[in-house]
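Of the protein chains in this complex, one is absent; all others appear in place.
Here the chain labels run A and B in written order, and each chain numbers its own residues starting at 1.
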Amino acid sequence: MPALDLINVSKIFGSVKAVDRLNLQVEQGECFSFLGPSGCGKTTTLRMIAGFENLDEGELYCDGKLFSSSYKRFYLPPEKRDFGMVFQAFAVWPHMTVYDNVAFPLHLKRLQKQEIKERTEMALKATSLTKEAEMFPQKLSGGQQQRIALARAVAINPKVMLLDEPLSNLDPHLREEMRFEIKELQTRFGFTVIYVTHDQSEAMALSDRMLVMKEGVVQQIDNPLKIYDNPANKFVFSFIGLSDFIPVEVKDGKVFVKDAEDCGPVNGQIPPEYDPSISYDIACRPGEIDFSPTGVKATVVRRTYLGDIVDYLLRIGSVDIRVQKPRRRSLATVGETCHLKFNRLLWYDHSEETASKT
Amino acid sequence: MNGRPRLKKKFGVAEIVLIFSILILVVVVAVPVIMIFLTAFFKDGHFNLAGVIQVLKQKDTYMALKNSLIIALGVTFFSTIIGVFFAWLLARTDIPGKKALNAMFMVPFMLPSFICAMAWKVLLSPRSGYINKLLMGMFGLSHAPIDIMSMGGIIAIETMYLFPFVFLQVSGALERMDPTLEESARISGASLGTITRKITLPLVMPSIVAGALLVCLYSLAHFGVPSILGTEKGIYNIPTKIYERIYASGGSYEAIRVGTILATILVICATLILKAQNLILKNGRFQIIAGKSMRPVVMKLRGLRWPLFFVCVLYLLITVVMPTVTIFLIGGLKTYGLSFAPRNMTWANYLEIFQLKMTRNAIWNSVYLSTSTAFVTMLAGMMISYVIVKMKVKGKFILEFLGVLPYSLPGTVIALGCILTWSGRFGINLYNTAGIIFVAYIARYMAFSIKSNSAALEQVSDSLEEASRSCGATHWQTLMNIVVPLIRPGMINAFFLIFLPALRELTTSVLLYGPTTRTIGVAIYALNEDGETVRAAALAGIALIIIFFGETVIKGALAKFDKTSRS
Partner (left out) sequence: MADIIFKNVSKSFEGKQVLKDLSFSIRSGECFTILGPSGCGKTVVLRLIAGFEIPDSGQIIIGDEVVADPDKGLCKAPEERLLGVVFQDYAVWPHKTVRQNVTYPLEMQNVPKEQRRERSQRAIDMVNLSGYEDRLPNQLSGGQQQRVALARALVANSDILLLDEPLTNLDANLREEMRFEIKEIQKKTNSTILYVTHDQEVALAISDRIAIMTPTGDFCQISDAETVYEHPVNLFGFRFLGVANCLRCTQKNDKTCLAEDGTPFVQLDEEYAFLAASPTFIAGFRPMDVQLSRTGDGFDAVVERCTLLGNIVDYRIRIGKTSFRVQAQTEDAIQNDIIFTAGESCKAIFDEMHWFEDDHTFEEVLV
C-alpha cells in the first residue's frame, strides 16, 4: 500500500493550471522530493496533500484512506489529516516555550499526560534540543528554530512528513548541517517524507526518488542518479547540474558544430532516431569534456580558477561552451587553441525549451 | 574641491546643531514641565508637601481623580472589546465589504469627540433630548430612558470615538501576521476555535495592549466630552476640574497652583502607563510579520455574514452618521427646540458664521495657528530627528529624552506649564495672545514630529548617504538631494499629524485663550456653554467640513502628488 497516492490531481487558479493531472505513488518510508523552479506547482501540490488547498480534479489517498476526491465531492480538512509539517519560515509559536511548542499537537490529540511527556522529551532529544526546552524561540538561532519545527513534527509520529522548503531561510553552512540531520531523523524513525525545494543539490542529496516539475506538469520521476545521468528531456537536463548545449549539423555522416565546419568534426555518434528535417542540439555536462590531442578545435576564451576545479569558457566557431576540469588536469591557458573530446552526448531538438537560470 | 584637507574639528557644525536642538527642546518643553512641578511642590521657596496633600484631600479634587480613573478604565475596557471584535471581524472572517468597512472605521478618528458629545447631548439629554422625547412618546414613559449626562454616558461616548486606536493596532497586526503560524496549528490538529484562542489572540496581545494603553492615556487627559456631558451634573475629571478652578477664580495664582498639583497627578499616571506599555511590549513583542504575502486562515461566517455586516453598518450609522446629521440639522434650525420641519429650517446660521466677527476670527485663528505650528514643528522635528538618528555626536541622548517627554503630557498640563512660563516670569509675556497657544501647540506636538521624522530617517540607510558622498557630494548636498526627497513622505505625514489635530483641538486652547484668540474648538465650546446651541452647532458643522476636507482631499492629493513626482 503506497503511503501517498495521487491520481490525476489538478489545480486551477483562474485560467492557469497550476498542477496538471499529476499521478504519483510514494512508497512507505521513502524520502521523496518535489523539485522545480519557483511557480512550477510543487508548493501547490504539497498544500493540496496537506489540505490547505483543495484539489479541483482527481483523488488523494493516504495509506489507502481517501482524503480528497473531486468525483466523490469529499474533502478532509487539514486538522484531521494527521500529517507532520515543517514550513519554510519555521512557524514556531513565539509565545510558547520550546517544550510547549513540541507538546501542543499532542495536547490537541488528547493523549495521556504521561505519554505527552514521553513523546515530547523523545522528540527534543532526537533534535538535540533537550537543554533548550524551557527557552523561548526568539532567543534561539535559525537552525535551532528549525529543529523545534522538526521536533514538533516528529513528536506526532506521523505516517507522512511534509517539508516545504525548510532550509531556504538558513545560511549555506547551516543548510548542509540540517540536511544531514533531517536525513538522519528520517532513517531513524522511518517516516515517509515529501520534501519541496528549488535547490537541486538538496533534492539530490536527500531523496530516494524525486520528481521534476515544470509549469504544473511532471517532467520526470526517478532516483537522483538516473535523473542526473538519464534526464527525460532537455528541461530536466538543463535544470539539474550544469549543462552545455551545442547546435550541430550532420554532413557526410559526420557531426559538425553549426557554422563551424572548419573546426573539425565532433566525436559523437549519430543516434538511430536521427531525423534530417529537425535541427538538433547536442548536450553534455561541463565535466564530460576532455582536452585531447585530437578532436574538434576550440579557443580558450576565459579561464577561471575556482580552487579544486578550473572553469573554462571555450569557443567553437561562434558557440561558447563551458568545461570544468579538476585543477590538475587543467593545462590550457587563455587564447590557446585546443582540441576537445566529448565523453558522452545527448541529442535534443533545438526548439525544445531549457530551464532559464536567472 | 581644492581646499586643504583637514581633520574634523573637535567643535564643528554637528555640535552647533546639537546645542541648538537641545535649546529648542529645553525652552519649549522642559521649562514648562519643570515650572509645573516647582509650582506644585514649592510654596514661597519652601518644599510644600503638606499643601499638596491638603489639596488632594479636598472632596471635590478627590472625586475628580476617582472619576478620571473610573472613566479611563471603563473606556479602555469597552474600547478594547469593540476594537478587537471589529478588527478580528475584518481580518479573519469572510465578512463582505471589507475595504469599505476598513475605511469607515477610521472616520470616528476624524470626528472631534466633543462635537459628537454635543450632538449626543441634544439627542439624549434627560430633559430635552430628541430621542428621549421620541421614546417617551412611543412607549408612554414618564422619564427619559437614557441619560447621557452621566458617568455611563461619558464612558459610552468616549468609547465610540476612541476604539479606533485599538482597532488600528490589532487589525494591522492580524493582517501582517505570518499565516503559517496559524497553518502549522491547523495541521497539528487544532480547530479554528482553538487556533484563535491559543495562537492568534496571544500573538496579537501586544498590539491589543498597545492600543488599550493609548486609549487609557487619551481618556485620562480628555477635556471635551466630560466637560459637555458631566460638568452640568457636577461630574468632573481632572482636566475639567482644573478648568473649573481656574475660571471660577478668574485665573488666580492659587487656582493655578491647585491646577498644577492635579496636573502632576495626571503626569504621574501618564508616566506609569507608558512605563507599563514599554515593559509589556519589550517582553512580548514577537516577530510575527510575514515575508511573503499569503492568505491567512479565514473563518467562514456562513449564515452570519450579512447579519454581522449589518451590525457593523448599524454601528457606524449610530456613531458617525447620526451625530453628524444631528449637528447639521441643529445648525439649520431657526431656534433650538423646534421640530425639524422644513418651515423651521434655515441656512442663515451657517452664513452668519462667516459674518460674525467672533466666529470668523476663530476660524482664521485655528487655521493660522495649526498651519504655522505644523510647519515649524515639522522642520524643528526634522532637524532634531536628524541629530538623533544620523549624527554621531556625544550628548544626543539628552535630545532623545527631551523629545519623548511631551508625548505623555496631557494638553492641560502643557497649557498650565505654558501659563507659568510665558506669563512674564522670564521676561516674555504671551498670555492672552496667540503666541502662547502657538508655543503650547509646539510643545504638545513636537513628539509626534520627532517620531514621524525619525521613522522616516531610519528608513534611509547610512549607505545611501555615503554613496552620495563618494560621488562627490558634500554633506549638505547629500541632505538636499538624497535625504530630504526620501523623507518627504514622513515630513508631510508629520505635517498632517499636527495640522489636523491642532485644527480641532480644545483641551489646550480652552485654558489659554484670550478674547481675540479663540480657536474653533473654543468658539464652539463657548457658544455651547452660553446656551447658543444653534450657533454652536452651525460652527461645529463648518468645522466638520473643514476637517473632512483636510483629511481626505488634501491628504489624498498630496499622496498622489508624491507618487507621481517620483517617476
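Simple rule for what comes next: a contact is a pair of C-beta atoms (placed from the backbone, for glycine too) under 8 Å apart; a residue touches a chain by one contact, two chains touch by 3 or more.
This is a predicted model, so every value here is computed, not measured.
Novice: Just name the one of A:Tyr75, A:Tyr228 or A:Trp347 that touches the chain not displayed here.
Specialist: Reading the full complex, the residue touching the unseen chain is A:Tyr228.
Novice: If the hidden chain were put back, which of A:Gln28, A:Thr97 or A:Ser201 would touch it?
Specialist: Here the residue in touch with the unshown chain is A:Ser201.
Novice: Of the residues in subunit B, which ones touch the absent chain?
Specialist: Given the touch definition above, subunit B has residues 1, 3, 5-8, 461, 463-464, 466-474, 477, 481-482, 485-486, 566-567 touching the missing chain.
Novice: For subunit A, which residues lie in contact with the unshown chain of the complex?
Specialist: On the subunit A side, contact with the omitted chain comes from 200-201, 204-205, 224-225, 228-229, 240-242, 285-288, 302, 304-309, 311, 324, 326-328, 343-344, 357-358.
Throughout what follows, only the chains that are shown with their structure count from here on.
Novice: Once bound in the complex, which stretches of subunit A touch subunit B?
Specialist: So the residues of subunit A touching subunit B come out as 50-52, 77-85, 87-89, 91, 93-95, 104-105, 108-109, 138, 149, 152, 156, 162.
Novice: Residues of subunit B touching subunit A in their complex?
Specialist: Residue positions touching the partner: 178, 180-181, 183-191, 194, 198-199, 202-203, 205, 284, 286-288, 290-291.
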